[in-house]
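Here the complex is missing a single protein chain, while all its other protein chains stay put.
Naming follows writing order (A, B and C), and every chain is counted from residue 1.
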Amino acid sequence: MDLFICDYAEGCHPSILEALSASNLDQTHGYGMDPHCARARTLIQDACAAPHAAVHFLVSGTQTNTTVIASILRPYQGVLCADTGHINCHETGAIEATGHKVLPLPASDGKISAAQVRQAVCAHRSDHAREHTVQPGMVYISHPTEQGTLYSLEELTELSAVCHELGLPLFVDGARLGYGLMSRQSDVTLPDLARLVDVFYIGGTKVGALFGEAVVITNPALEPDFRYFIKQNGGMLAKGRLLGIQFECLFTDQLYFRLGRHADALAERIRDIFTQAGYPMLCDSPTNQQFPILPDAVYEQLRQTCEGELWAPVDGSHSVYRFCTSWATTSAAVDRLEAAVKALQS
Amino acid sequence: MDLFICDYAEGCHPSILEALSASNLDQTHGYGMDPHCARARTLIQDACAAPHAAVHFLVSGTQTNTTVIASILRPYQGVLCADTGHINCHETGAIEATGHKVLPLPASDGKISAAQVRQAVCAHRSDHAREHTVQPGMVYISHPTEQGTLYSLEELTELSAVCHELGLPLFVDGARLGYGLMSRQSDVTLPDLARLVDVFYIGGTKVGALFGEAVVITNPALEPDFRYFIKQNGGMLAKGRLLGIQFECLFTDQLYFRLGRHADALAERIRDIFTQAGYPMLCDSPTNQQFPILPDAVYEQLRQTCEGELWAPVDGSHSVYRFCTSWATTSAAVDRLEAAVKALQS
Amino acid sequence: MDLFICDYAEGCHPSILEALSASNLDQTHGYGMDPHCARARTLIQDACAAPHAAVHFLVSGTQTNTTVIASILRPYQGVLCADTGHINCHETGAIEATGHKVLPLPASDGKISAAQVRQAVCAHRSDHAREHTVQPGMVYISHPTEQGTLYSLEELTELSAVCHELGLPLFVDGARLGYGLMSRQSDVTLPDLARLVDVFYIGGTKVGALFGEAVVITNPALEPDFRYFIKQNGGMLAKGRLLGIQFECLFTDQLYFRLGRHADALAERIRDIFTQAGYPMLCDSPTNQQFPILPDAVYEQLRQTCEGELWAPVDGSHSVYRFCTSWATTSAAVDRLEAAVKALQS
Partner (left out) sequence: MDLFICDYAEGCHPSILEALSASNLDQTHGYGMDPHCARARTLIQDACAAPHAAVHFLVSGTQTNTTVIASILRPYQGVLCADTGHINCHETGAIEATGHKVLPLPASDGKISAAQVRQAVCAHRSDHAREHTVQPGMVYISHPTEQGTLYSLEELTELSAVCHELGLPLFVDGARLGYGLMSRQSDVTLPDLARLVDVFYIGGTKVGALFGEAVVITNPALEPDFRYFIKQNGGMLAKGRLLGIQFECLFTDQLYFRLGRHADALAERIRDIFTQAGYPMLCDSPTNQQFPILPDAVYEQLRQTCEGELWAPVDGSHSVYRFCTSWATTSAAVDRLEAAVKALQS
């Protein structure tokens, strides 16, 4: 049985386990004040070409989104995001639990535009009774999006410009950033991201680590007292070095990027497998998540050996399914998927 | 100048000021534990034919919505409501500030249906990853709605049935309840409401009182410790008797209902004025709020003497405007509006 | 029966009812954007000698405390206050409900000192693991305190200086401010307060109004977007003019101050009545609340005609009781109390 259900079905890149073992009985101070975290910070600053950025390590994605957003917004402010955004759909209201409304904008292929942001903010500001409504206080986007799509450098530049003009911090959820940066269709680099946005995170959990997300704060106004937010939101790992060690590995010898490329290449094969078999895709995803629209009966057959995930029903007999690759997916597993799809058609 | 901008532009029915004056120097205990509140509770229980209902008095609508909803939901739950609902649009995220997501459903003329509620709840419950999403925990509707429309007895009965079946309390925001109950098109009575919903409030602020909303809790499971919620949410008025006195007046000699009928009758005239002048209405409102769609230039003229409120732009040169009547609107004011509209057309 | 249980047992000064009646059918815009609020703001600015202060009107004390504190603190910050402070004891956790810890300091006669504030803030700032603890973000004091005591001008000046030096806004809960300012022992004026603190409120509910608290923000950094906070916390009264009208009355012809003086003078008599009868007082209160320590059996007799409030048990047979005067207390009522106390002793 091969699982294509998600990009966190395996453990971590073996080099990480080796590094954890090698350092296991060393003694260090806790809470991220250790040499591994220090070195990982430097490696990430270098990779971002952002020597003055602050880098903090948290454990998981929901926690990171909550912590960052709670650190930015005033109580009467909300966060603009795509209606398909993770914070709007799949975090059990964690943002609202910190007191803030998520302000959804209709997404196109998982993305929102600079024009939508401008329209929403201007509509609020020109409302004579605006204090009766939630004030847009920041913008959240995912890159890649929840549908695997990517912002182009032009789109990101426009979003950045409008956010800067309007005074709203721009935050990028990079849970799958490695798969985005290394997509053949991407024209966005890590230094671009660091230059264009106020805060983003580099996802480790889904890209080779056991767990861990590296928050990069490039806008110094957002940095003060951030560690209080981490602690209050339960994200300050006692053995913080576990995060430092993992990101040291990921940002040594381009490992993070190589893992991203690996998964994207296999995802392209999956897209081709379904497309060539005549199944439409939900959208043109250039990253590690692929969304074929399949007859439910076909999927029931397929899942006997190759399990994906039900994403959304389309009609009474068809649904969107998600098939993910990851840093750990093997070419052999994709071969077996290919064979299984072909077998269904014969 | 006549203001039709809202239904809270004047003070209160004169009988209330008289009652406040008559009792002014009496000494009573505070926080709603006085004889006036006790008597007002009985009058309301009687009017609702709900002798066992709990009745609490709060100051304002946003406060009431927040208090009731916070008293019902568990932290991971949200409140289903029309996307046009007051809690979703015009309370500066007060619900989210208590930690809860508002779960908007697309409204038809300001209303949601039993089928929509069932679909949303069933979709949640059948989701294998439902703990990653906000659980629908109650239903909020406004009656009349923010667009002046009304639920029929049949619609309300269906909503009640589906909520009961699914175990979700049904809460009715009755900020303008008097105008709803007394509409010519209404087939819903106050006892119907008390019988069909778990908690609702009888709006005083917009229907003859200086301020005040009477929360009626008919589901005894929602009653315990409700006073703690009132206090925590800042709604426990020190001189609670001010609320009791006002509701005593409103529920003596059918005053509340007579005031409702008065405003509805004048609103019908306003609807006819605009309709006969050839202007379309946003929807068919049978209550005290009317929403003509006017050329902006026409409204600019009209507002020189009769001010309404910009509700929403329609296109570059037309907008929806709101014209309200209230318990205090005079027939003479509507005559002047009629003359002004006619003058515009000549 | 005479009630000395609190300072909100009656309605309001008759001039307020007259003003409400006189303006009752006038039409105004809502939410505090009316001429009465505008004029009341000017009157208060004048009385404070603070022409640039922002003045906002809220309904009640708990609501005001919550709104002001929520508008100042960042999520990881708490509010320093006396352990006897109203926000720590009698608001059902309303501050915590907005996410903030109340940081109590041991009070002396209801007061805290500049030295205590300095010590708490310095201890926090010198803690190497301070991000694991709540950061003191502001200081809250009551004036008069919950025990009727007053800060001297020197104490207030010292608190102001230390707060300013440490960068913590100083907020004064003035629910009974009129009784404080007009105490014979007070050397603090309203302009002093406006000059020394960042934000305070002038209590109306307990000093002659039906309800209402006037927030005065003298630190312009705390002003932006305050109306959003009012609305989110349920404090934006639809008929905002009711608040404006009341404060117009209170700040015309020194009414607010005359009412304060009246109550304080009668409270001095109550203090003398108990002291001369040989009962000790909890503390030397120079304002409208008096706290005799009485044998419980004595109080049981006394309450047959003159009801106070049980404040706190002292031992198995004695308790502290609170007897309040207010703007509405009559000399005749105090005469009857005097007679009752004397009768107990004979």
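In this section, a contact is a pair of C-beta atoms (placed from the backbone, for glycine too) under 8 Å apart; a residue touches a chain by one contact, two chains touch by 3 or more.
Since we're looking at a predicted model, the values are computed, not measured.
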Residue touching the undisplayed chain, where the options are A:37, A:79, A:94 or A:188: A:94
Option touching the unshown chain, where B:70, B:188 or B:334 are the choices: B:70
Full-complex contact with the absent chain, from C:14, C:93, C:191 or C:220: C:93
Footprint left on subunit C by the chain that the document does not show: 75-76, 78, 89-93, 96-102, 128-129, 131-134, 310
Contacts of subunit A with the absent chain, listed as residue ranges: 1-3, 5-6, 8-12, 14, 17, 20-21, 23-30, 59-63, 66, 91-94, 97-98, 205-206, 210-211, 228, 231-239, 242, 328
Sites on subunit B contacted by the missing partner chain, in the whole complex: 31, 70-71, 74-76, 98-99, 129, 131-132, 135, 225, 227-232, 236
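We take it that only the chains that are shown with their structure count from here on.
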Centroid comparison with subunit B (C-alpha atoms), farthest chain: A
Most contacted chain pair (by C-beta pair count): B-C
Whole-Å gap separating subunit B and subunit C, where each centre is the average of the chain's CA atoms: 33
CA centroid of subunit A to CA centroid of subunit C, Å: 50
Whole-Å gap separating subunit A and subunit B, where each centre is the average of the chain's CA atoms: 42
Shared-contact residues (touching 2 or more other chains) in subunit C: 98, 228, 231-232, 236
